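Here the structure is laid out as structure tokens; the discussion comes afterwards.
One protein chain omitted, others in place.
By letter and in written order, the chains are A and B; residue numbering begins at 1 in each of them.
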Amino acid sequence: MKFSLDIKGTIAPFTAVRKLFEHPKTICYPIEKREKVEGYRGFHTNILATCIGCANCQDICMNDAIDMIPIQDEQNPKNNSGCIPRIDYGRCCWCSLCTDVCPPNSLKLESESIWASDNSNNFLYMPKDKR
Amino acid sequence: MIKILKQHYEIEEKSRRLFKIHIKKEEFLKTLNFIGLNSNFITLSQITCTDWIEDEVFTLNYILTTEQRDKNLMIALSIPREGKESKLPTLLYLFPQAEVMERDLHEMYGIEFIGNKTLFDFALENWNTTPPLRREFDTLAYVNEQFDFRKGREDNRDVKVETKRRRAEAKKLKAKKEVKK
Partner (left out) sequence: MIAKDNRVIKIFHGPQHPGITGNMSVELDLVGETIQKARTHVGYLHRGFEKLIERRTIIQAFTIVCRICVPEPDPNEENFARAIEGLAGIEISHRAKYIRVMVLEMARVAAQMLWMGGQSGSVGLGTVAQWSIYDRDLILDLFEELTGGRVYHMYIYPGGVRRELPDGFLERLGKVLDHIEEKMPQYDALFFENSTFKKRAIGVGIIDKDLALKEGLVGQALRGCGIKRDVRKDNPYLVYDELDFDIPTFEGCDVYARAMVRRAEIKESVKILRQVIQKMPKEGEIMQKIPKHRKFKIPKDDILVSTESARGEFNYYMAGDGTEKIRRMQVKGPSLIHGFTLLEKLLVNEELSNVAMIMNSLGICPPEIER
């Protein structure tokens, strides 16, 4: 195919100038924030009244991100091992396999996704106790 | 073409569009020249390698595709893992794309391809230990040797041990209460 100069190809790009007068497509963060979407794979939450401490989540996590640590005040009499999960957010990839295998469905993911801290030990995250 | 090949080799038909034949290492160049020049399977699409450490062989698969791109033929052969016999002639002159694939396999497994002059680093740099995709290379041991892990996760407990311990304690407490009564 050979190149030949044509009028349409030279003048048509200038029609893009009309975009100057349109409303911008971006939002002015942090004055306006984006709406949270339900079902987004964000941070972990764990209902301590139903967690049985079975460590299925630790077994399936393939990045070894979950630790089972003993808790001080007992919330669930059926918790045979006395441990609850704590997740290392330096290793987690948010695949949500741990929520799929939880037998009493107590470990879930919420839509929250912003966490900032200047101490790196704060990224060993203890899931919130939320219904 | 499949009919002609059926007269010479034993073909396994895995599905309507995927065929496999097994050959020995000595007939390698003869077979590939015959198929590559006389049939519809004109393109080399992939060279794969699997490490069967318990049988002490590498099984290589040369995967050829037709001109219409609708059928695939896998040519499987085995070569020994260690020693002087762990080498094969190159297919660079018949299929130019084999140069890169052989370079990748040489770096990852340590197989030598005679006649290919570009067998230097592909993805790794200054790698001095065993070729990484061999089964005897243990990634967990390598990582424990070379790197340090972050502190702060020492309070991890084994759930089965904790359960047994708590059950034993609960039994002792129950036994004490019975004695007091």
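Simple rule for what comes next: a residue touches a chain if its C-beta (ideal position, glycine included) is under 8 Å from a C-beta of that chain, and two chains touch if they have at least 3 such contacts.
For clarity, every value in this text was computed on a predicted model and none was experimentally measured.
Trainee: Touching the left-out chain: which of B:44, B:75, B:88 or B:159?
Mentor: B:44
Trainee: Which parts of chain A face the unshown chain closely enough to count as touching?
Mentor: 1-3, 5-6, 8-10, 12-13, 15-16, 25, 37-41, 60, 62, 93-97, 101, 109
Trainee: Extract the touching residues of chain B with respect to the undisplayed chain.
Mentor: Contact residues on chain B toward the absent chain are 14, 17-18, 42-46, 48-51, 61, 63, 67-70, 72, 74, 95-97, 99-101, 121-125, 132-133, 135, 137, 139-140.
By our rule, only the chains that are shown with their structure count from here on.
Trainee: Cα centroid separation between chain A and chain B, in whole Å?
Mentor: Computed from C-alpha means, the inter-chain centre distance equals 34 Å.
Trainee: List the residues on chain B that touch chain A in their complex, please.
Mentor: 150, 152-153, 155-160, 162-163, 166-167
Trainee: Applying the document's contact rule, which stretches of chain A touch chain B when the two form their complex?
Mentor: Interface residues on chain A, with respect to chain B: 53-55, 58, 67-70, 80-83, 88, 90, 121, 124.
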